[in-house]
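The other protein chains are all here in position, but one chain of the complex has been omitted.
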Amino acid sequence: MTAERIVYMDHSATTATDPAVVDAMIPWFSKGYGNPSSLYRIARESKTAVEKARSQVATALGAQPDEIYFTSGGTEADNWAIKGIAFANRKKGNHIITSAIEHHAVLHTCEYLEKQGFSVTYLPVDETGQVRISDLKDAITDQTILVTIMFANNEIGTIEPIAEIGKICRERGVYFHTDAVQAIGNVAIDVVAMQIDLLSLSAHKFYGPKGIGALYIRKSVRIDNLLHGGGQEKRKRAGTENIPGIVGLGLAIERAIARMDEQNKRVSALRDRMLDGILKNIPNTRLNGHPKERLPGNLNVSFDFIEGESMLLLLDHFGICASTGSACTSGSLEPSHVLLATGLPAETAHGSLRLTLGAENTDEDVDYVLEQLQKVVIRLREMSPLYAD
Amino acid sequence: MTAERIVYMDHSATTATDPAVVDAMIPWFSKGYGNPSSLYRIARESKTAVEKARSQVATALGAQPDEIYFTSGGTEADNWAIKGIAFANRKKGNHIITSAIEHHAVLHTCEYLEKQGFSVTYLPVDETGQVRISDLKDAITDQTILVTIMFANNEIGTIEPIAEIGKICRERGVYFHTDAVQAIGNVAIDVVAMQIDLLSLSAHKFYGPKGIGALYIRKSVRIDNLLHGGGQEKRKRAGTENIPGIVGLGLAIERAIARMDEQNKRVSALRDRMLDGILKNIPNTRLNGHPKERLPGNLNVSFDFIEGESMLLLLDHFGICASTGSACTSGSLEPSHVLLATGLPAETAHGSLRLTLGAENTDEDVDYVLEQLQKVVIRLREMSPLYAD
Amino acid sequence: MYSEKVMDHFMNPRNQGEITEADGVGEVGNPTCGDIMRIFLTVKDNIITEVKFQTFGCGAAVASSSMATEMIKGKTLEEAWEVSNKAVAEALEGLPAIKMHCSVLAEEGIHKAINDYRIKHGLEPWVEKNPHSHDHHGHEDETCST
Partner (left out) sequence: MYSEKVMDHFMNPRNQGEITEADGVGEVGNPTCGDIMRIFLTVKDNIITEVKFQTFGCGAAVASSSMATEMIKGKTLEEAWEVSNKAVAEALEGLPAIKMHCSVLAEEGIHKAINDYRIKHGLEPWVEKNPHSHDHHGHEDETCST
């Protein structure tokens, strides 16, 4: 009964690992398995592979290789950056600034720090999802030790004014961390030009493997360790290195940067055509996020009168993979904190759909999704007591 | 110039990933890549794969699946167990007991907690490397919230009296964590019978992939999160799941347990033959660790008058992969804290060699190592001012 | 996540629609929580001869409406009153723990529709024997924040 056709439009959740990346990883499982901390040849080869990947990541960010530290993903990178800065600089101050639309890896870390006695300001965003520079300026006090604002939002795709934020933080002598998990491969990043002190990334968001990420830490930044133990990663991040993962991350980021411009052009054209089709064919529909300053593959729309989980279930039935900001999907209490922060009413947020396009999507995919989506919305609206009114 | 032949005898550092495990992982990179938190079919398939692996790990430990949490490795599991228990139970007490011979993932975490105001007792060990039960009993106070003692030591292979420790901890109402990173697949473990509350493991030590591990947390244990963020792992460990890694861990532990008895017999026979050969052919040599209660593949011997790093370099030249407790290898300050804790003088510790045998080692390997090792020791002793005396 | 039965009732909902001249109507839920359910009854000689529902909500909410309406069709009002959310969930071959409250909506919707009928007919409304907490999304000890 389930459709044969699968159209994956949830690239912000995760991406398929590029087969070329998998091929590059494979030799490091059963052949080049040496522990880089050891001395013998197969261990030295592992070490060389790790250092090559470190350079690949550094190049992608405009950083130096010795400013790149591998982690188990974006979540660990965010936790490390925020807790590490907070605990290492507590004597300087106890105030942290973030935004209301951060990923939970940042928000819940900040909430944890509040319990540890830190004070956190959650900057609001405008209706497009951008923080206001004036709000940031007003929020910085002499107690502020860290500003952490995401590069691009995972739900609505809005890109934040990172270079401006970096400039202000540097001027005010406050560390600036950005969660760039969604931005890598989609937006050009230069940590020097943008005056970024710490940056988190996660390989599986750009066709690399899951379970590996990195934190860029600008030289001379004062930060505590998060994982204590062996002397790996210049004694800053303990744990035997995930060599295949690190190799995969290195190649994936290199490839993501190499094809970025061409892919962005292609994907955003598909995305724009899909948006036009939705707005034209389906009434009572609105676009969430910024009209222009958004990730090339991101489309987030709300359909009045219907609920997101049932939309996803029907779309899944037709082989379409998407996500929603409805609380009903996750069993959480509230619909997406991001949509609510942009001022969307809860009932509208429940009817939101996120389609994030990526490398494999085609024109045919767009046509297929437009066709099925329209049917799904009509079907659910027919069932809805809100629409019936 | 380098030898063609490679004899890997450093299985305690890491192991080659079993090709069958790699095969099981591969479909989860580019095909079954769905994010288990999503709702659609490929995501549900990922979820199913994760839950299967969770059962495999639970079965291996005699635990329930919902007591198993995946982590990025042994280091994260140790950090989580110790910091998580410490911070969650601070109101109950601030005292932690560990041993002097733990892995740095435990020791440095305890040292970090000391800086946070906790008080830590480092139990001494006897000359075989075992903690004394009477010392443990004496150390527990009404402030004690956690005992963390490793199942088996990574350097000297000594197995600790875990069931006895578990019994005492349960009687005294103190949580008991054990770092079983070296024990899995080598020693039969039953967390219920042994009254273990938390247990760390790491896949790459038993022919699974690097960068994935697990923490067993007995139901009802009070523990804080270490990584904050998304709701993965029943809201206890955030971060997109490393599906291929988790699948690999599940299969690797299942296979490790299935072949354990037979492999232990085979490997310990090789190890014993090697020990006999060394003690017979090379004078001024001693065995470190426990004569009987030790990991089947572990051999740790000290050669007087010579230094470990130069031994490793020469062995590497002959294709033999091993490790040492000499400080000179790592550039650290002191030779192995484990060897020193067993009462070995520093100069002897510098001449220690760890050979850890595993699945691929053969009788020919043992003969080859015996032959080369004797040559290496003679050569270095000839160069040594200590031997010349 | 959902049983086959849930998916069947979600994909092919029974009794979906409205009854324009219903004898009893019950509406429960809250759009800010992402769920509204409306139950319509036609009652003849104390027997539910026709029932329809409209639902704005998740898959479990839709399936619960569909199953619950199936379960009360042809029953007396007394029998229909006794159909619990647990019975609905069981008939659906189980619901995920965090989705149990969606079946509660169905039970409450039916109760409200029956009492609407009773009030219209000058009868005392029945009282809930086991009022459900409005722990909406059922997560641990937190409650729906709206």
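As written, the chain order gives the labels A, B and C, with residue 1 at the start of each chain.
Heads up, the rule we're going with is that contacts are C-beta pairs under 8 Å (C-beta built on N, C-alpha and C of every residue); 3 or more make two chains touch, one makes a residue touch a chain.
None of these values were measured; they are calculated from a predicted model.
Engineer: Of B:82, B:327, B:353 or B:366, which sits in contact with the chain we cannot see?
Structural biologist: B:327
Engineer: Of B:76, B:102, B:155 or B:307, which sits in contact with the chain we cannot see?
Structural biologist: Here the residue in touch with the unshown chain is B:307.
Engineer: Decide which residue listed in B:90, B:259 or B:317 touches the omitted chain of the complex.
Structural biologist: Answering carefully, the residue with contact to the hidden chain is B:317.
Engineer: Given the full complex, what residues of chain B touch the hidden partner chain?
Structural biologist: Touching the chain left out of view, chain B contributes residues 305-310, 313-314, 317, 326-329, 331-335, 345-347, 350, 382-386, 388.
Note that in this section only the chains that are shown with their structure count from here on.
Engineer: So what's the Cα centroid distance for chain A and chain B, whole Å?
Structural biologist: 34
Engineer: Roughly how far is chain B from chain C, centre to centre by C-alpha average, rounded to an integer in Å?
Structural biologist: Once rounded, the distance between the two centres reads 55 Å.
Engineer: Could you say which residues in chain A touch two or more other chains, in rising order?
Structural biologist: In chain A, residues 309, 313, 329, 332 touch at least two other chains, as defined above.
Engineer: If you look at chain C, which of its residues touch at least two other chains?
Structural biologist: none
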